[in-house]
Structures are given as structure tokens and as C-alpha cells.
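For reference, the structure I am asking about is given below.
One protein chain is absent from this view; the other protein chains keep their places.
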Amino acid sequence: MIHWASFSDFIAMGGYGFYVWGSFGMTALIMAIEPIVARRNRIATITRLQRQLRAETRNTAE
Amino acid sequence: MLEADNLECVRGDRRLFAGLGFKLDAGELLYLQGKNGSGKTSLLRMLIGLLPPEAGSIRWKGEAINSDEYRAELCYLGHLNAIKEELTPLENLLAAARLADEELSDDDALDALEQVGLAGREDLACKYLSQGQKRRVALARLVKEKRPLWILDEPFVALDMAAVDWLSGIISGHLQRGGLAVMTTHQKVNIAAGSVRELRLS
Amino acid sequence: MLEADNLECVRGDRRLFAGLGFKLDAGELLYLQGKNGSGKTSLLRMLIGLLPPEAGSIRWKGEAINSDEYRAELCYLGHLNAIKEELTPLENLLAAARLADEELSDDDALDALEQVGLAGREDLACKYLSQGQKRRVALARLVKEKRPLWILDEPFVALDMAAVDWLSGIISGHLQRGGLAVMTTHQKVNIAAGSVRELRLS
Amino acid sequence: MTDRLNLYRFASPATFYPLAGAMIPYFVAVSVVFGIAGLWLGMLVAPTDFQQGEGYRIIFIHVPASWMSMFIYLIMAFWAAIGLAFNTRLSGMMAQALAPTGALMAFLSLWTGALWGKPMWGTWWVWDARLTSELILLFLYIGYMALTAAIDDARRADKAGGLLLLVGVVNIPIIYFSVQWWNTLHQGSSVNLAKSSMATTMLWGMLLMAMCFWMYSIAMALMRVRTIMLERERHTDWVKAELAHIVAGDEK
Amino acid sequence: MLKIITAVISRDLKLAMRRQADIVSALFFFIIVVSLFPLGIGPEPDLLRKLAPGVLWVAALLATMLSLPRLFADDHRDGTLEQLAIAPHPLGLVVTGKVIAHWLVSGLPLALIAPVLGVQFDLSAEALVAITLSILIGTPALSGIGAIGAALTLGLRGGGVLISLLVLPLYIPVLIFGAGAVDATVTGLGGEGHLSLLAALTFASIGFAPWAAAAALKIALE
Partner (left out) sequence: MLKIITAVISRDLKLAMRRQADIVSALFFFIIVVSLFPLGIGPEPDLLRKLAPGVLWVAALLATMLSLPRLFADDHRDGTLEQLAIAPHPLGLVVTGKVIAHWLVSGLPLALIAPVLGVQFDLSAEALVAITLSILIGTPALSGIGAIGAALTLGLRGGGVLISLLVLPLYIPVLIFGAGAVDATVTGLGGEGHLSLLAALTFASIGFAPWAAAAALKIALE
């Protein structure tokens, strides 16, 4: 059922390896980086908001 | 210290004043009066060296005013606030000091902002401030200002009464420390100074 | 005539005021007070319909204010002068009237300019006018203004004393003819009005 | 009546926030499953294309990315219309949360297309109808993001951005049809769905990958919208409560 | 209704006359950009003839675009826009007036000078007619669409460049039909189809854009 004879055939992609893996590589890269960036952004936002909240409560307590 | 002789100002077709002269010494305030359009702003711009007078001369400590030494002793505040809308009040103060080649520590700057009543707004971009608050940011420069000659064009505009009182105090303090000030305003304010000279343009 | 109920204003992070209400009838002046940044300008912009209130409602003669009828009875003067620097005072007045869909004859316009003390400067481009003279051009609109509701944001800024008195008189006259006015200012002025309501924001 | 209430309830950030949080893992999981299945079919099982050799396998990301890039823009325009018409807070946040993913999809479509074009057409890029309209789409995304980033007030940013999206969406069919007059090199025919040349395994691989991209986009948008919600609603009690108990970095 | 539009047009034209620079400069920008190309590309007449429609159209587009940031900015800065927004008539009418005035100042002169520039590129007489006609018909759409971009970016610093980011993608159909009309005429296919599509775009955007721009202005003024 598997179409490829060997692993190196699979990597070579019938001579189109550069183009095919270039495409898949970039896609994998983006789909890996995008969530990481989104998550970092979220963490940064949360810490900033928490700091602001703390500062606010301190101010009103005064 | 600051002397002007026989100044003449022509703007467009109009001769605004001519033969104007005065002398200002340490601790003195020159209070420029005159109705709208009488040439107060024009005179101040001559004093800071941006508008060459049609005739006459201006001297600081006996020397002509087109020198870096004069500019190093001069602090000018115009109709415009000279603050950047994108920067916060704190950043504005620090940048202004660096560009004027002065030392200003973060603490001093924060302290100045607190004095002008902007505590809690140090980190808000200036574009979100009200008219009067923007003016206060500009005025915060004066709090730590050590230079002897202040030239202030309608500094009280847009300020509320508390701020007017505060600024009057600041100017008085500067004069008492032996500074000089030239000022215009249409409002009535009390400034305690060794001697107040009035000059009326008409 | 002009009623506000339970108004709330939020700018950026800050709730400037909430639950604010007032009622103003013919011949009455509402004098808004408050220190710098207390929300006076914001409230005025709500009244002219440019800033939607966070909560609450504003009504004119019992109707909501987002109608052309309301705007036809409203005259607003903001921090900014709304004059074109390239046009002369006369052209500015005439253009403003046309754009507001009002009739104003050349003679009336010239007369208004004379009243604000700009006689002889009708034909000078506004960019050559002084700070106070520019303000006077903006104020000249009020001389022939027939619309019942005036909303004025710090109209006295940059004016000399004579002009302050003159403007106070104009506002008094408007109120005596049964007009309404909402005004902010940090200066002390005398306005003769049937009744002056004060509203202090803090 | 109850329907209406429900809708409003879910359109309110306070209820949508936890809902979104709960759904993200499912979308991620489904996306991974579809992705593995699609890749298995497309990369391992599907036969060689008789015209393009193995190079055609780029199709398994090129086409899903292209579809998603267009689809996401339409969804954003839809949210913009809702937001401008009913003044709902959620719509603006959704549009902003979707934009970066949409832009990345457009970029991926261009990138993979370029990598495909080099072996097939002998050039990275031609100025052809499809390609050009995809490029314009990328610009529209970037314009939207630049505009909303330039306006500090969130509500104003939403309204202005929404207006831009609606104007832009009018532009999309115009672009699409205007370029029909052009000679076009980008032939849908080389691997045509209707023709028998496309093996069913290829077709299924492509559809599975499209589902994978779709679910991925939803998961990303939900992730981002949650952050935006916290930021925008920071003065409400529910955010304060939320902030009080989450620890940045290791929330569930 | 017409009264307001003409009031706006006459005021804006008067301002443009007063500034002088305005009219002359958009035109000279167009002339200079068109003339730069032969410098950057080299003088081969065949090449240039092929380029001409594209270069002229891109230059027209850029010249129109350059004057966009000031479409509302001046009125915004000095408070006039506020006054217009609270005047007792729809803001869309005012914007219609401003769009027309903008076209009269920045679009019309381009169409008039285009044939002269076309000669520099060695174009045939009928190509010259086609290019003039297409610029004449197409530029109002540029002004209309541009007004939306100008309104959206109003008051944002960096607006001048942001505006091009928003507006250029929307200009592309106009560019394609405009340059296409000339190309079709030159190759003998007849440019009428392109021109009527261009006219449709212009009508649609003159009718619709001012209202979108007015909505954007209201947002900017909040």
C-alpha cells in the first residue's frame, strides 16, 4: 500500500525533494512558531495585566 | 545681564514696535504686556535668537546672543508644548533633557512629574492627555531647571487655578535664586519677585 | 431644553465620570468646572454628539440628539479654532457660514470682524495673525449667531483683557435673548445671566 | 426569545472566554488527527502524478493554505459586518484574532506556489491572475493589521478595521474577475478534481489536509482571542477574578 | 444638497489656488515620475512603447495617492472637520464635495498632460487618445477610493505611508482596466470594454465611497 520503495526515495521525492520539502518545511515551521508566539504573547499580556492589577489595588488601598 | 537696545520689529507690512529697549538683572522679572497682536511673541522670538531684529541689538552679559554659551543659559517655553504625542510624559522629559545636553536622572524626572500633578500618568502616551495636562508636561521641565534665563510665552494658558498658583511659585523661586525671567500672559497672576519690570507694547 | 441623564464617560482605562446629569433651560448658562483632565472637553464632545457616552442619554427638547434638527440649533467652539490659515478672516467667516448652511452677508461678516477688533486685517491671511487674533477670528462667528445652543470650550484662552470683556458681553446678550450656553474656562469672568448653573467634575 | 438570549450570552466575552478555553484542545486534537491522516494518504500512499511526478505533492499544503487564506478573509468580513451592525464587542476581537493566521495562510500559499512554480513553470513567480490576487489578499491582511495596530483605542480600531474589511471584501470579486481578462498560467487543470487523473487517494489527502488547516486556524484564533479578551476587558470583574487565579505560563 | 456640495468644492478649490503648490505639484510629480523611467531603464523606443501605458498609469496612481493624506488632515488639525461633522447635513455630502474637488485638482490635470507625456514614449495617435480617455475616466475612482483610505488613517501618525498600504490594493482593478484599455487599443482589440468597466468602477466608487469615508471620519473623531 505504501507507495515508496525506500526511505531515500521518499526524501528524494523523485528529484523534487528541495521543492516539496521546502514547502512542507516552511509550513511546519510556521505552524510550530505561530502557536509559540501566540502563547508567549499571552503570557506576557497576563503578567503585565497582573502587575497593573496589583498596582491598582495598592493605589486604592492607600 | 540681558539688555536690548533700540529694537525694531517689522512683520509683513506692519512695524510692530521700534526703539524698544530694556535691561534686566539677576532676580528680575520682565512682564511683557500688550493686546493681541501687539508683538509679544515676536519680541520673545528675537530674544531667543530665532527672529533677527530689523534694527537694534540684544546682549547677554555684554555679548551678542548668537553664541552657544547664550543658548546654554537659556530656557524657552513657547505657545507650543514641544512634547511628542507618542511618548509618555516621562520619556518626553528625559528626551528633552538629553537633546538640550542636560543631565536629568529618572528619579528627578519622576519627581518633577509628580510635582506638576501627573503622578499615575507617567506611562500614558501624551496624546491621551487633556489640553491642560499636556501643558503641564511641558512645564515639568521648569521644575529642575537650573539655567538662569527663562523666557516664557503665555505659560498659564490652559492651566487650572491650582496649577497657575503652582507655576507662579516656581517662577518666584527661580527669581529668588537669582534667575531672570521674561514672560507674557493675559491672566492676572501673583509672582513674588525682587523687582518686576513691566513693558507694554501697543 | 437640554437634558442629560446618568452620563458615564470612559476614556482609555479611566472612568472620568458616571451618573452625571443636568437640565438646562432657555436663558441659562451651564458653567463646567474641574481641574485639568477632569473630563470637561469629553463632556462637551458628548453634548455635540461626537463622542458616544458609555451609558446614559442626552436629550434636546425631549428628543435624542442624533438628528439634523439638533445640529441645526447647535453652535460649537472647541479648543481648535477651525479657521484656515491660508484664507483671510473674511473668507474664513463666509466659508464657515456656507458650510454650516447659514446665511451671512459680506457686510454682516465685516461688521463682526470689526467688533472683534480685526478691522484692517480682513484681508491678511490668517497664518500671519497672532495667537489671540486667530482666536478672535473663530469667535467672530458668535457675533451674528442666532442658534439657541452655544457650546464653548475654553473660549477665553489667548484673549487679552479687552477681548475677554467683549466676549463676556456677547455671551450675556445671547442668554438674555433666551439662548442657552454650556461653557468651560479656567479664568474668572463675569457673565450676566438669568441663572448660572455650575457643574463641577472631579 | 430564549434563543436570542442565548446568542447574546455566548456573544459576551465573559461566557465565551471559558468556552473557547475548553474547546481549544479538541480543535488541536482533531487538527492533528486530520493532519496525520492527510499526510499519510498524501505523502505515503498516493501515487505519482503522471504529468508532474512527485512534485505535485506540494498540492497537499498549497491548496488548503490557499483556500484557508480566502476563507478566513471572508469570515473576518462577516464578523466585521456583524460588529458594525450590532455593535457587539466579540466580533472585533474575532476579526483581529483571525487576521495573523489568515496572513500566514496567504503567505504559505505564495511560498508553496513559488516552490511549485519553479519546477513546473521554470520560474518562481509569474504575474498571473491567481497569483496576483493572492498577493493582493496578503496586502489586504497586512493593511488590516497595520491599521488596527496603529489605532490605540480598541473600539475605534475595531470599527475602522471593520470598515476596511468590508471595503476590501467588495474588492475581492472585482480582482478575481478583472484578472480573468489576463492570460493565465496557473491552470487548475494540471490536477483537476473532475478529471480522472486525480486519484481518489490524492483527493482525500487534500481534503483531509484542508480539514487539518481549518481546525488549526480555529484553534489559533481561539487562542489569540482569549488573550485579546483579557487585554480589552481588563477592568471587568471577571477578568480580575481570572487574573487573580491564573499563573502566567502554566494555566491549564 | 447640491448647495453644500458646491460650497465644499468652491472652498477647497479656493484653498488649492491659495496654496498654488498643490495643483502644480501633483502634476509635476506625475511628469517627473514618468520621465524618471526612461532614465532608469534606458532609451530603447520599442521597450518604452510597450511600457508607456503601465508607467503612465502607475504614475497617475501614485500622483493621486500622494495628495491623499492631506485630503482631510488639514481640516482635522484645525478643527474644521469637527464643525463639518456637527453641521445639519449628512457628512457624506461634504465628503462627496471634497472628493470632487480633489479630482479637479489632482486627477483632471493628469489627464490633460498625459498625451504630451505619451509622445515622449513614441505612442501612436490612437494610443494617446486611449490613454487620455482612460485616465480621465479612471481617476475619479482613485479619488473616491482614496478618500476611504484617507479617512481611515486620519489622525494616525505615519498616516501618509499607511494610507498607501490600504489604498493601493484597492487601486489595482482601476490600474488593470486603465492600462488594459490602452493595451487593447494598441493591439487593435478595442478598448471600449475596458473603458466601460472603468466607468462603472468610477460611478460605483463616487457614489459609495464618500459614505464609507464619512463613516470612517466619524470613527476618527470620537
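A, B, C, D and E label the chains in the order they appear, each numbered from 1.
The rule is simple: contacts are C-beta pairs under 8 Å (C-beta built on N, C-alpha and C of every residue); 3 or more make two chains touch, one makes a residue touch a chain.
Because the structure is predicted, anything quoted here is derived from the model rather than measured.
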item: Of E:L51, E:L104, E:V129 or E:A204, the one touching the omitted chain in the full complex; value: E:L51
item: Sole residue of D:A14, D:V33, D:L90 or D:I142 that reaches the chain not shown, by the stated touch rule; value: D:I142
item: Residue in contact with the excluded chain [from B:L16, B:I48, B:L129 or B:A163]; value: B:I48
item: Residues belonging to subunit D that touch the chain removed from view; value: 114, 123-128, 132, 135, 139, 142, 146, 149-150, 182-183
item: Hidden partner chain, residues of subunit E it touches; value: 19-22, 24-26, 28-29, 32-33, 36-37, 39-42, 47, 50-51, 53-55, 57-58, 61-62, 66-67, 69-70, 74, 156-162, 164-165, 168-169, 172, 175-176, 179, 183
item: Residues belonging to subunit B that touch the chain removed from view; value: 48-52, 68-69, 71-72, 74, 76, 78-87, 91, 95-96, 98-101, 125
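Here is the rule we go by: only the chains that are shown with their structure count from here on.
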item: Chain occupying the middle, per Cα centroid; value: E
item: Chain pair, most C-beta pairs within the contact cut-off; value: A-D
item: Centre distance in Å when subunit C and subunit D are each reduced to the mean of their C-alpha atoms; value: 49
item: Gap in Å, rounded to a whole number, between the CA centres of subunit C and subunit A; value: 55
item: Inter-chain centre distance, subunit D versus subunit E - centres from mean C-alpha coordinates, in Å; value: 33
item: Of all residues in subunit C, the ones touching two or more other chains; value: 12, 79
item: Residues of subunit A touching at least two other chains; value: none
